[in-house]
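All protein chains but one are shown at their positions in the complex.
Right after this comes subunit A.
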């Protein structure tokens, strides 16, 4: 999967939870889930679970801890997919 494909998938996953349309339109690697997209933290749990379902992976809490940006999410998904 290319980075663009991965970003596109993450974009679809976060869409139901975002509260800032502008930041969502411009979503890129540097986008922060909370500070930019204004996703509330309970919904960030949903994002993590949706990511697990979409890619059929499991994210332990130590990895989840870093998942506050698109870039961090991409790194973790790539790591987990490579380990499959």
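Note that in this section a residue touches a chain if its C-beta (ideal position, glycine included) is under 8 Å from a C-beta of that chain, and two chains touch if they have at least 3 such contacts; residues count from 1.
The working rule: contacts and distances are computed from a predicted model.
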| query | Which name from "ABC transporter permease", "Rhamnose transport system ATP-binding protein", "ABC transmembrane type-1 domain-containing protein" or "4'-phosphopantetheinyl transferase superfamily protein" does UniProt give the chain that's left off? | reply | "4'-phosphopantetheinyl transferase superfamily protein"
| remark: Touch with the missing chain holds, among A:30, A:65 or A:79, for A:65
| Residue numbers in subunit A that touch the chain omitted from display | 19-20, 32, 34-35, 38, 40-46, 48-49, 52, 61-62, 64-68
